[in-house]
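The other protein chains are all here in position, but one chain of the complex has been omitted.
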Amino acid sequence: MHRVGIINVTSYMGAELVRLLAGHPGVKIASVTGRSAAGKPLADAFPHLARLNLMVREELDEDVDVVFSALPHAASAQQCLPFIRRGIPVVDLSADFRLKNVDEYQSWYGVEHPAPELLASSVYGLSELHRDAIATARIVGNPGCYPTGAVLALAPAVKAGLIEPDIIVDGKSGITGAGRGLGLAYHFSEADENLSAYALGGHRHLPEMTQELGCLAEAPAPRVTFAPHLIPINRGILSTCYATLKPHVAAGGAQERIRAAYEDFYDGERFVTVTPTPPQTKQTQGVNTCLVYPTVDTRTGRLIVVSAIDNLVKGGSGQAVQNMNLMLGYPEATGLDAVALYP
Amino acid sequence: MHRVGIINVTSYMGAELVRLLAGHPGVKIASVTGRSAAGKPLADAFPHLARLNLMVREELDEDVDVVFSALPHAASAQQCLPFIRRGIPVVDLSADFRLKNVDEYQSWYGVEHPAPELLASSVYGLSELHRDAIATARIVGNPGCYPTGAVLALAPAVKAGLIEPDIIVDGKSGITGAGRGLGLAYHFSEADENLSAYALGGHRHLPEMTQELGCLAEAPAPRVTFAPHLIPINRGILSTCYATLKPHVAAGGAQERIRAAYEDFYDGERFVTVTPTPPQTKQTQGVNTCLVYPTVDTRTGRLIVVSAIDNLVKGGSGQAVQNMNLMLGYPEATGLDAVALYP
Amino acid sequence: MHRVGIINVTSYMGAELVRLLAGHPGVKIASVTGRSAAGKPLADAFPHLARLNLMVREELDEDVDVVFSALPHAASAQQCLPFIRRGIPVVDLSADFRLKNVDEYQSWYGVEHPAPELLASSVYGLSELHRDAIATARIVGNPGCYPTGAVLALAPAVKAGLIEPDIIVDGKSGITGAGRGLGLAYHFSEADENLSAYALGGHRHLPEMTQELGCLAEAPAPRVTFAPHLIPINRGILSTCYATLKPHVAAGGAQERIRAAYEDFYDGERFVTVTPTPPQTKQTQGVNTCLVYPTVDTRTGRLIVVSAIDNLVKGGSGQAVQNMNLMLGYPEATGLDAVALYP
Partner (left out) sequence: MHRVGIINVTSYMGAELVRLLAGHPGVKIASVTGRSAAGKPLADAFPHLARLNLMVREELDEDVDVVFSALPHAASAQQCLPFIRRGIPVVDLSADFRLKNVDEYQSWYGVEHPAPELLASSVYGLSELHRDAIATARIVGNPGCYPTGAVLALAPAVKAGLIEPDIIVDGKSGITGAGRGLGLAYHFSEADENLSAYALGGHRHLPEMTQELGCLAEAPAPRVTFAPHLIPINRGILSTCYATLKPHVAAGGAQERIRAAYEDFYDGERFVTVTPTPPQTKQTQGVNTCLVYPTVDTRTGRLIVVSAIDNLVKGGSGQAVQNMNLMLGYPEATGLDAVALYP
């Protein structure tokens, strides 16, 4: 059994890691840390995890075989460094190892990167795009929730050169995406029965989208406008993506051509399904699935792609486990084969 | 007191008309009809309206001074015709008198129009755009909920020629927009904690947007892509609209220029507010307000406009009362000056 | 116009007072205070109130004709005292003037009462029970939200001596009842899709119920068990109350006898309706109504009464305005005649 350590287990991402790893046949949760809860049973923070009898510690055991960190950026890399230096595989759920360009990181996050020298060898943990590199990586930067949905929605069209570089991503997220920290915008009485857009001046998940779509595109690089929205549900991100088809694609048979490109791209993928009808986030509740529905607005020659994920699973801890499986040599779906909780 | 008649009062739009008109000092609800509920007190269908002691009839009294119809399309025009012919002002909440082009109507709604000869003299009831014409009209086609939010969001930019004709409207609607008719998509257990897009092949509210924005634009006419989404809240539509700024606008000072154009356009408007921060639908709950927030994505030179309305009020019955006020000569805000129900 | 002052307007109760008083023809909101927001426009805290152009102050103007306080207990009486001493009518929405017994107050609230000498002349502001006393009072202790629903549900049966003194109140409240202060239990991601009971060891609203039902009962005094529950909705309290019928009542015709007692008791009441079917909280959304449904479980000889209110209106600010109307000599329903926001 591989011994797993989880840093900051008292976050939603941390608790979700525990939920998923508890059902993984190859690992044992050996050590978990949390800031305020150190010294207490994990059940104090999360009674639904009582059966696992985990005690929250201030520091992670050194004797672990793989580390997940669910800390915020900067703090995360900092705490992962000792493990990284000892060669222990690390899946970092923060933003610290996602962006290749350290200036970009520093400008979006407003802090100095704790270990810029490691960016070159770390891998962006979107398994469907970087499977081989993840398998041999020691540091995986687990993708942000919005980029997971958006990049999986757009990758086939960008890769096949079917769309113009101007791309719009209208992101709609459930409120667990904001984490367990309190805030007026997430106070039930304010968030319930309410809809709003936020971060229209620029959201930190935008450079991830640009980086990853940029890798797939031939020049010119995609120009992405990203508008995130807060939706009163717990789990789920629906990403509605818009782009103009290139003239040769729009000319005829676009619907079929697009569909074929998506089915080819995701052929054989266990966790991405190209759906025959627009997907619902609830169909992904609790599971590591991304549902992708591409269609063409034939009146205007535009591509619309809608994708659905559970932001805490494929958009977070589930994808992190998928990455761990790749890194440790397990079949990719180990521990991730549950059926969605519906309704 | 003007005597009001309401056709199909047992719909949500009908009940909302009753709520609003009950507080209007110049009118009395004289006669209401409903299909299944005919012969019963309105309180049987809507106990919260019991105090008004209204009896649902099969046919509207002839002796009314103004008529609202909340029937579905085709049936609505049909039942309004006798009143129209007698010169009684009619506000039709269905689609029957919204589109000027009868072929467009027939192609989107799949029925023959019951009275195409009346389209020329009917007025699209978006008061902010057609105030004068409404004041002298006998037939007002009350706008659809989505077009109300989208057209108010885009009108200033289109009118001022600030954007390219390619426009994307990402609409997000609460579930009362689907009415009181049962359907699996609106079954609580399916709709709750869920997000999805629908009608991506073309929604009937699209031609309204194209028509109204087209009136405001110099050639070429806007090419609108409209993607509606179902959100698990009762009331509220958030419309997120995207368009590329014309080069001369994007060149510099775009943010200020856009803002000035919006503030000018809505200067003096009682029911449209240009907001300093992104609006929340809950801020419009129960009231006839449209909140509009324009901003510029300076990275890509795109305009983003977010608007918020209550789909049953400014997106329906409130706007209908606003139109009635204009038609009968009342100050526009009569009966519509309540404060939003927040939270 | 009477000049109104509102202390702690930045609470939900405060904002709701503004909403209701904005439509009251006899008053003008002259001065409002708030703790953190002092010196800022009220619109900063509550954008939906922007149209009223109110500025939040640190201290209330002296020149007001009536004062509402929405502060927490102890602080509330403290800040009301100067106005009380000058003979200005005060409606205190805190617990400070609800309990007649100062020891009871001090034991439940854990603080010394700031002005115990005023308890004798203050009146418990449940208008339906104390209408005459309120009309001549200078200090009204506005009832708690739970006691409003429970006491109105039980008063007719207690008063008529139809039930044994053992009473159970199962209270179910929307989350605005917890106010605007942040807390993990009210964090959207925790509260949404969740149900729980709380304060089973004793809730501060219990002594109010006991006091008010005790006034109505002949000896022995009622023995109330009260279990409150948190429900993921914004507004609304449903109180389900259980008591055993006295043998002479259970013997025959109990259903009719109970119903008659309730209809008699509430005959002519504008804000309490005895309903023919179990009420829904949504039927009271935004309005000052209490719906009461008494029925008999004939298998066991027990009375079940269900009542529904909007906790921020009849359970708070609406009732406060009703009390103000009585104190200032307005018809009781002035400013309170809106129709519920449904659905």
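Note that the chains take the letters A, B and C in the order they are written out, and that residue 1 is the start of every chain.
Note that a residue touches a chain if its C-beta (ideal position, glycine included) is under 8 Å from a C-beta of that chain, and two chains touch if they have at least 3 such contacts.
Everything numeric in this text was worked out from a predicted model, so none of it was measured.
Within the full complex, the residue among C:T33, C:T240 or C:Q322 touching the omitted chain is C:T240.
Summary of contacts with the chain left out: across A:T10, A:Q79, A:T225 or A:Q283, the touching residue is A:Q283.
Within the full complex, the residue among C:I231, C:V274, C:M324 or C:V339 touching the omitted chain is C:I231. Where chain A meets the omitted chain, the residues involved are 12, 15, 18-19, 22-23, 46-52, 176, 192-193, 234, 273, 275, 277, 279-280, 282-286, 337-343. Mapped onto chain C, contacts with the missing chain fall at residues 166, 168, 170, 172, 174, 189-190, 192-198, 200-202, 223-225, 227, 229, 231-236, 238, 240, 242, 244, 278-282, 285, 293, 295, 297, 299-300, 302, 304, 306, 308, 343.
For chain B, the list of residues touching the undisplayed chain reads 12, 175-176, 178, 180, 182-184, 186-189, 191-193, 232-234.
FYI, only the chains that are shown with their structure count from here on.
Centroids built from CA atoms put chain C at 46 Å from chain A.
Our note on geometry: chain B versus chain C, Cα centroid distance of 37 Å, whole angstroms.
Residues of chain B in contact with at least two other chains: 192-193, 234, 279-280, 282, 285, 343.
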